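Apart from one protein chain that is not included, each protein chain of the complex appears where it belongs.
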Amino acid sequence: MFRKGILLLIGKRLLLLVPTLVGISILIFIIARVIPGDPARLVLGESATPQSLEAIRREMGLDKPIWMQYLIYTEGILRGDLGKSVRTNRPVLRDLLDYFPATLELTLAAILLNVIIAVPFGIQSALRRNSFYDHLSRFFALSGVSMPIFWFGLILIYLFFFVLKWAPAPTGRLGILTSPPNHITGLFVLDSLLTGNGEALIDSLKHLVLPAFCLSTWSMAILLRMTRSGMLDVLSQDYIRTARAKGLPRRAIIYQHALRNALIPLITVLGLNFGILLNGAVLTESIFSWPGMGLYVVESITWLDYTPIQGLAIFATIIYALINLVVDVLYVVIDPRIKL
Amino acid sequence: MAFLKNLSVSVGLVIIVLLFFTAIFANWMAPHDPIRIDLQSKLMPPGGRFLCGTDALGRDILSRIVFGSRVSTLIALSCVFIGALFGVTLGIISGFFGGRIDEFIMRTMDMILAFPSLILAMAIAASLGPGISSAIYAVGFVQIPMYARIARGSTLSVRELNFVLASRSFGASSWRLIFVDILPNILSPIIVNATLGLGSAILTAAGLSFLGLGAQPPMPEWGQMIAEGRANIVSGEWWVPTFPGLAIMATVLSFNLVGDGLRDILDPRLRGRK
Partner (left out) sequence: MREKLLTIKDLQTHFFTESGVVKAVDQIDLELDQGDTLGLVGESGCGKSVTALSIMRLIDPPGKIVAGRILFSNQDLLLLGDSAMEKIRGNQISMIFQEPMTSLNPVFSIGTQIAETVRTHRCLSPKESLDVAIQMLDLVKIPSPRQRAQDYPHELSGGMRQRVMIAIALSCQPSILIADEPTTALGVTIQAQIMDLIEQLKEKTGTSVILITHDLGVIAETAQFVAVMYAGKVMEYANIKTLFGEPLHPYTSGLMRCIPRIDAETDRRNRLHIIPGIVPNLLELGRGCKFHDRCERRIAVCEQEEPEILQVYEGHWVRCWRAQE
């Protein structure tokens, strides 16, 4: 499984990451400093006094030439300084890291749902091409991609909490009365499992279901489509004909020969879907009061504090880039045809 | 199969036509004034005078949806206009001239694509100051790389076709080549993606408005209306955010249906031509 040259590949890809990061920082710099009329005002808010504005201006180095500002700015980012939140009065990076596990847990749950649901449905769709089943699942996929997930979240809450009373109130990761499990990873479900905390486990799972399902909608629709078309493509290949001529049972042909090949391009899709999941996380966390990075930023916006957004943009993009790097490497590892 | 395809595309077209019609003739179609506050009729369930009920300020939701169609149409068209204008231009230049220009432009596009789209749009809209025009610039900007890539790809293939080489051998200038030979032939994928982009723009802009970075009250934008109706859902007044959401979904769905249908129609023909 571990082919020679894997480390070299990872090294090369990491190196390629550097220009991307530079580009990202330039873009955010332009957005944060160049576009706004008065970056100082943007940081402090409308109600800032002229003195504090002056102080901030000097601190941010706004009187210096642009290129110098950029260098100072980038140096700050490398130090981990993503600005300070006026609302919480703490460095943005610290806030983001605090809220990151919640977002991670939500996103992982959504990815899990994606894979468990979209892949089997996609396979079945391909096998029963153009049947009623196929049309139905394609319709669902199309609907999933066409609806605003923040609205879908509200509908889910209304149906399952208000009407059916199955789901708990959307107050976040746990009910008010439950205390969080001991912190190991920050992922409540995992931590409860690891510490044997049954009550926290059940409660956190109950609170996770609806938001995870809501978040998974967009990416699920895409994964469903891609699985279907990938399988259709693979099933028409010559080697599937060979497998049939060998007298292999149908199950083996579909799930070993076909799926194994169809899964390879899906890895790339999973990577790209991560960006969609990050987008969706911001909206979903807002709806379900899920205390993740998204909610943090959204609440900051309500308070007219716009610094966290820029911090999130950098943070989220770096994570996205790393995920795609992992996906790239994984792709090379899994496909024996690619030379290292 | 073909029948079902035709059916869905037709349904999509009908909805789009309805959308544009409503957007243009909103003043005549809305039963009530969308921004007039009438606290006496607040939070009334659907039925009677108010087909979709009223919101917390007593405003008729149906009328707000009707006027919202105008807002959404404007947003969608503006975003796609910005995205396509800059994106296609950059893409054609990139594909046509190649070399360093191509490298540079595509690297820039990659940079933009490195960001999750909504988060980038949020950052831009926040910088510009929340408002509907900020949302339009933000969403338009975020769409640029898609058009650039498509335009570049198509330009690269069309560039090598015989009739283009023929024109070049006649000494046609670059501009002439671009506008007369290349541009008309790369329109198909651009149109398909523009249609899909309209839907995507509405979704992203609604998201921005929902978060408070886009359309501001009292503008009746559908995403905004959902934000306003958020609290109402847990107190049982489900209609406040539901109908605007349905409007968004129907609109985006129809753009997706038509876009998919266009893709099926236009692509095989394009391949046949080559």
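First chain written, first letter: the chains are A and B, and each begins at residue 1.
Keep this in mind: contacts are C-beta pairs under 8 Å (C-beta built on N, C-alpha and C of every residue); 3 or more make two chains touch, one makes a residue touch a chain.
Just so it is clear, the structure is predicted and the values come from calculations on it, not from any experiment.
Engineer: Write out, one label after another, the shown chains that touch the chain missing from the document.
Structural biologist: Its contacts among the visible chains are A.
Engineer: I'm checking contacts with the chain that's been left out. Which of A:243, A:314 or A:327 qualifies?
Structural biologist: Once the missing chain is taken into account, the touching residue is A:243.
Engineer: On chain A, where is the contact patch with the chain that was removed from view?
Structural biologist: Touching the chain left out of view, chain A contributes residues 237-239, 241-250, 252, 257, 260-261, 264, 334-337.
Note that in this section only the chains that are shown with their structure count from here on.
Engineer: Could you put a whole-Å number on the gap between the CA centroids of chain A and chain B?
Structural biologist: 23
Engineer: Tell me, which parts of chain A touch chain B in their complex?
Structural biologist: Touch list, chain A to chain B: 19-20, 23-24, 26-28, 31-32, 35-37, 42, 130, 135, 142-143, 145-148, 150-152, 154-155, 157-158, 161-162, 169-170, 275-276, 278-279, 282-283, 286-287, 297-298, 301-302, 306, 309-310, 312-313, 316-317, 320-321.
Engineer: State the interface residues of chain B toward chain A in the complex, per the touch definition above.
Structural biologist: Per the touch definition, chain B meets chain A at residues 1, 4, 107-108, 110-112, 114-120, 122-124, 126-130, 199, 203, 206-207, 210-213, 223, 226, 229-230, 233-234, 236, 238, 241-242, 244-245, 248-249, 252-253, 256-257, 260.
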